[in-house]
Structure formats: structure tokens, C-alpha cells
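With one protein chain removed, the remaining protein chains of the complex are shown where they sit.
And now, subunit A:
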Amino acid sequence: MNRDGTGVVGRPPGAGAQAGQLDSLSATVPPLAGPGRNGTGARVPGSVDRVPGPVPSVGRVPGRMPPAGQVVVTGIGVCAPPVDRPAVDVAWFDVRSQLGRRGYKYLPAACQYLLVAGRHALDDAGDCLDGAAEEQRGVVVGTNNGVAALHDEQDRTVIAEHAGELSPVTAPFGAVNVLTSRLSMEHGFKGISLTLTSPLVAGLESVQVGARAFAAGRSALLLAGAMEQAVPAPEAAAPEEGAVVFVLEPPEQAAARGATGYGRCAVRTLLLPPHGLGAGPARRRSAAVLREAALALGADQVPVYALLDDSPVSELVAGAVPAAVGPVRDAGPPAAGSLTPMLRLADRLRTADGDSLLVTAAGTGNVAMVRIWRTAGSTRRSAGC
């Protein structure tokens, strides 16, 4: 077609390298002369850079973007079953009373929980929207099993019957990001909308990604959270049900509107080779990376709380994270998804002795650490459903 889309364009004179003329056209950057670069790498503002990183680094790219640092949590919304109710018992949640009579009934349950938690979080944060245009408001949500039950149901229908028997109202939710986007739609947030799915840590990762989005200038206000629905095989994994949403703001922006929030957070995520943690170099390097990350977040300054499973990854984490302020405190076992670590983070932010480091790890190799600096004297209690 030509440029008007109405015909075929002939080959312009001199056009076109042939397929054989390949690799010689790349540019080679000559090596730097002189000594190597400074090796400090990224550092969380406010922390003490006590131990150099285990490997040399050229550090931050000059003038491009500050490192992802701390965020202020100015609102918390929780939608989760009471602790004494099993997650698979869905009687705790009534969509009509929580969200309204129209437009929500056929959403996947995880999406319903997310919308409720999002409302609570925004209500809790007060006038947070005033300082951020709708293009600067974003959503980042972690999930592992937000549509696992739906996929299970859909797949069994296809296997036993036909795709034509699928519900047309749930077919769009084959892609899990549509649940997150529904939260963007609910509040007209036109900045970033990201769905993260790293096993176990996706919720905490949403806080880290949020901090990075602030640093990159991609957002000025974020809803960050986790949503889960009970997995279709509860006998094979501890099910989770519910959602947590935080309102995140850059510290300077929160301060400008006089909001102190619950506290500040900084998150690191790591990924260890889950099948390579024998007694070799990978284990030593993994331990070094873990220790460096933990110390950079102040593991030797505050109590350490841990959600660890029975995997070799968790065993390594438990041994590598220094805990100078008393023994590592058990924050309970993780479950099948990304919700439990976020619920624990919400707990820490609302607890008087909340200053701490929360660590979680899973057999998949995923590790997350979140440092919490709780706002002194805060007595806020967030809303729940």
C-alpha cells in the first residue's frame, strides 16, 4: 500500500540491505580506559550503606533517574475475611452491600475485593487526589491466583463442553490484568496500570514498583496492593481470599499536603535460583546478595519479622539475613499467593512498634524485604470490610 493506503509502493532507489548483510553493522563500544567505576550501586535513601555490594557496579546511570526509594503509605484499605473464618468460606463477603447493586456482580471475586479495598484506602487517605492529575494517578496490583479459580472453571467447561458455553461476561477476565484495570476504571486513574505476578512477593513488589514509578516521574499517586481468590485446589495450597490496597505518595508530596500517613516503606525483591542452592558458588552468592539487601534496609537496626515456608530458599534466607535486634520473629507461614505478606505489612504499619524489617521467601526463589518506618505517634486505624 502507498501512504494513502490505496496502492503498492515501489522500492525506493538504493533501498534495502539483503539478509546476508548482518552482524557487521552493530556498533562496538570500546572499553573504558583507567580504573573501574565506583561500586556502591543503588541505596535506599535514609539507610546506611554499611556493606559494599558483593559485585562491582558502575552505579546509577548519571542524570537519568534517582533510585527507587521510600514511599509514604497515606491510606490503607483491607477487604479480607475475619481471621477466624476459613478463606474458602465466601459467606463473609456480600458484593451488593459492599459495592452496590449494579455492575459488580459478575466480576471475579478477587476484583470485587480489590475494588472494596481501593475505596477504603482512598477514603482513608483523605484529600490525596488533589495533588495529582488523573494522568499521574496509577494502579499497581500484585496477584498470583486472582483468576486461578475462574480459569479452572472456564477450562473445565471447554474440556467437557465447548468454548461457546463460557460466560460472555467473564471471558474478558482470562487476562488477569483486566482486574487491575477495573480498579483504574473505577476511579478514572489514567497513569500506569500494572499487574505483577511474582509468586508470593507480587504484593510487596507493587510497593517497590510504585516507588520506582515515582522516581521515574511516571506517577505522583498510586494505589498499590494485592488481591487473591482461593485456589481451586485448597488441599494442595493454603488458600487466600481478599485484597489489600495502600495509597502511596512520594514523601515530599505527602509532606506538602501535611499528610504523615502510617509510615514509610522501602522494598527490595530478589530472585534466587530455586534449584541451585546446593553448596556451590550460587549458594554463596545468593547468601551475599541477601545479606547486602537486608543490611541496606537496616536489618541490623530493627526487629526482623519473617514469613518463611519450608523450602531450601527460606532456609537460606533465615540464615543469611542478620537480625541484630533480637531473634527473627515468626510472622506466620505464607499461603498460596501474594496477599499474606501485604496483610502483614498493613499490620506492621498500624502497630505502635511497627519499625521493622519484614522478610518473606518461597520455594520458587522469590524473596522480598520491606523496611517499615512507622510514623511516630500515629494512631490511625484503617477501614476494613
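Criterion: a contact is a pair of C-beta atoms (placed from the backbone, for glycine too) under 8 Å apart; a residue touches a chain by one contact, two chains touch by 3 or more; residues count from 1.
By definition in this document, contacts and distances are computed from a predicted model.
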What is the missing chain called in its UniProt entry, if the choices are "CU044_5270 family protein", "Isoquinoline 1-oxidoreductase, alpha subunit", "Xanthine dehydrogenase YagT iron-sulfur-binding subunit" or "Beta-ACP synthase"?
"Beta-ACP synthase"
Among A:145, A:253, A:340 or A:375, choose the residue that contacts the chain missing from this document, as touch is defined above.
A:145
Where subunit A meets the chain that is not shown, the residues are 1-6, 8-12, 14-19, 21-23, 25-32, 36-37, 41-42, 53, 55-62, 64-68, 134-135, 138-139, 144-145, 148, 151-152, 154-156, 158-159, 161-164, 166, 168, 171-172, 174-178, 180-182, 184-185, 187-199, 202, 205, 208-209, 212, 215-216, 218, 231-233, 235-237, 268-276, 281-282, 285-286, 289, 293, 336-337, 364-366
